[in-house]
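To keep things clear, I will list the structure first and then write my remarks on it.
Only one protein chain is missing from this complex, and each of the others stays in its spot.
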Amino acid sequence: MSERLVINPVTRISGFLEIDATVEDNIVTDTHTKGLLFRGFEKMLTGRSPFDAVYFTQRICGICSSAHAMASTMALEDAMDIEVSDQGKYLRDIIHGCEYLQNHIRHFYQYTLPDYVAMPQNNTLFIAKQTDLRLPKIKNDLLVQHYFDSLDISRSAHEMLAVLGGKAPHNHGVFIGGITTQATKEKISRLFSLLHNITEFIDSKMVPDTQTVAQYYQDYFEMGKGYGNFLSYGCFNNYSQLGTLYLNPFIYHDGIKQVLDPERITENIATSWYTDQTETYAPNETIAEPDIAKSQAYSWVKAPRYNGLPYESGPLARMWLSGEYRHGISAMDRTIARVLEAKKIAAIIKVLLSNLIPGTDVQQVYSVPSTAFGKGLIDTTRGALGHWLKIENQLISFYQIIAPTTWNLSTRTEDNLPGPGEKALIGTQITDPSNPVELGRIIRSFDPCISCATHIYQSGNLINSIQIVS
Amino acid sequence: MKKQINSCPNQTEKLKLVSMLANKAIMAIKNGTIKKRNLVWLELTGCSGNIISLLDAANPGFKNLATQMVNIIFDNSLMVAEGQAAMEKLFAITADDYILVVEGAIASKDNGLYNIIGQFNGQPITAYRAINELGPKASYVIAMGACASDGGISAGRPNPSGSLSVQSILNRKVIKLPGCPCHPDWLTGTLSYILLYGQPELDNKDRPTMFYSTLIHDVCPRRPYFDQGIFAEKLGDKSCMFKIGCRGPVTPVDCPVRKWNQHVNWPIGDDSPCIGCAQFGFPDRMEPFISYNTTREV
Partner (left out) sequence: MSEQHFYDKDFNKTINDINDTIDNLYLTEDCYEKNKLLNNLRKQIANITMMMQNNQNYSKNNIEPVTQNDPRVFTPEELSTYTGKNGNPAYVAVNGVVYDMTNVAAWGGATHFGLTPGKDLSGVFASCHDGQPILSTLPVVGVMAP
């Protein structure tokens, strides 16, 4: 018997997502992941001052705004032919690292944990018919306690960010050349002390809590694998003094790790609500026009491909490519990799802080070339983020954004290969189709951010689906 | 006892205000003199950055808010329920008393289909429909952030999604807390005041005067530089950001005193200009954010 399960909204993610799954004999045979938000940043950016892209594109996403500040800044530096000093890189990578910490802590405690932990039902925010909860009461209570304790820690990650970035979300610090301000001795020592507390929390609570969840949900090491193709643009890398502290741009396919070639990145709109002269294009070629009436399209998520194939990006991809974590590829491995990555990033920030020269001013007066092209590719919290921009008459004439979630929750091309998120859901055994808790657990392991995947749009055509009653 | 003399009353009273109001509200709820109220948090056409900003709140923090001040019925980013069950919670509350906080604008193009917040009994619920169903019945509507208050970034030219502000859809009083994002104190202070006394004093654009009454320029620590004509030439300089394009002189909000993220820093303190994110018209009418070629001396 075949039935259709729709989860909408998939809560505890950033933005709006629907999972539409076909289930036969309790096995998922097909899925479509659909984002439900379209704002059209590429169109908005056209005609604006190139400098404004740094603050403007941050507003794509409230939880990972610094990621867009990084990519747009790097694209501008590429276009304007600006070499960034090591000190400039350290400073802005510290800001970026703080964003990782804030994200990973919130994603683990506020977004992931309620999938596995019985949340107190005397609070309306947590009221839900949770099923398949396995933790013994004493451990469960401890993790609930840490859900609340973590709020102070993720908050202090944003406090660190603001010390150098002015404010968070949507910082003012990251800019061409590094950051706007200088790191004084007082600021550096404040950052060390905040970082110390965060590191202690990760070591003493977050890592053990992850182990607790993994211990009671061993079956999730076998679920949500996906393709096992990994891609990263690299991050915390190529410092002239320190070398690479984390990862250079690589891909992983068929068991082989190779250097990433950005020229092999394409985007496809075969099943997305867009039309253009061509369905497949390079990122710097064209911005497809919205087309709601397009047949065969089921979503407005575009489909980025590397060498024509879908790739997963994010913490597991990075930890795998850097060789730090090779336990396996699954929903639980994604969560573990994210938590271990938080620990790694905290260590990297410590190194960067130790190498700061207090009071270094990295800012200059910049001028915009009349014509230029630039790209900024960087791995951010959720994975590979690319900004491609063109400047004409000193204004932005073209802006392309391919966000990590566009990779991870990508739609399909003409070959009908599912996107990585869809692929991870297919084959999943659903214990109770009236409450398919497995789907949310797997998709959340990707840490989707629909706000970033701004191209995404849902058709709104109604299907006669079986509703989930929980 | 020695009296503290080295603190400016404008600073200390401003910073005390929010925690004072919140503590009062929490005590009153404990004593039973006022009731905890229901809160519905709608994330609509935006970046969901205001709920993240709220998680950065301190004194009161998010935990105080969610456990001691209000019952949060619905919030896409944090609630445990998902799918149909989540939407049932949302629509069931309309029979009860609730305060509605909205972040994000409302996409109106193509019947609002650019932003669907969930599916209820097989029907896609657009942001447009959600605000129309939940807005009129709420006891208070608070537009949190630039997009909800005035369209904000989501309505940036050429406004591809046809995004509108909450007020342009609802024919009722909407309290506006512009800012990109809104400072958590502006929300927790306003909410505490509502719990205790009802609607706070608002200016002619429905912004609470306790936060939005003084121009940044009038209390800016770099004001002496402006008065003496000492202007920053680039980001990173310690003088007045006027020539770079600072919007402090047109933005009435208490950033210079309150600052951000545990009062640790703020945009001008970060040697960058205010970009007017808490003023109506952001971003289109506040751009360009950064200019280097402004005439310095005539």
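In this document, chain identifiers A and B correspond to the written order of the chains, with residue numbering beginning at 1 in each.
The working rule: a contact is a pair of C-beta atoms (placed from the backbone, for glycine too) under 8 Å apart; a residue touches a chain by one contact, two chains touch by 3 or more.
As the structure is a computational prediction, the values presented were derived from the model and not from experiment.
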{"item": "Chains in view touching the one left out", "value": "B"}
{"item": "Hidden-chain contact residue, picked from the options B:33, B:171, B:204 or B:293", "value": "B:293"}
{"item": "Contact residue for the chain not shown (choose from B:26, B:175 or B:244)", "value": "B:244"}
{"item": "Contact residue for the chain not shown (choose from B:128, B:226 or B:260)", "value": "B:226"}
{"item": "Contact with the hidden chain (one of B:199, B:214, B:239 or B:262)", "value": "B:214"}
{"item": "Residue numbers in subunit B that touch the chain omitted from display", "value": "9-10, 13-14, 16-17, 20-21, 193, 201, 209-210, 213-215, 217-219, 226, 229, 241-250, 273, 281, 284-288, 290-291, 293-295, 298"}
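We take it that only the chains that are shown with their structure count from here on.
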{"item": "Residues on subunit A engaged by subunit B in the complex (per definition of touch)", "value": "6-16, 18, 36-40, 43-44, 47-49, 51-52, 55-56, 59-63, 65, 106, 110-111, 114, 119, 123-130, 148, 151-152, 154-156, 158-159, 161-173, 175, 180-182, 290, 292, 361-367, 440, 451, 457-460, 462, 464-465, 467-470"}
{"item": "Residues of subunit B that touch subunit A when the two form their complex", "value": "38, 45-53, 55-58, 61-63, 66-67, 71-73, 75-87, 89, 107, 110-111, 113-119, 121-124, 126, 152-154, 156-161, 163, 180-181, 233-237, 260-262, 264-267, 269-272, 275, 277, 283, 287-293"}
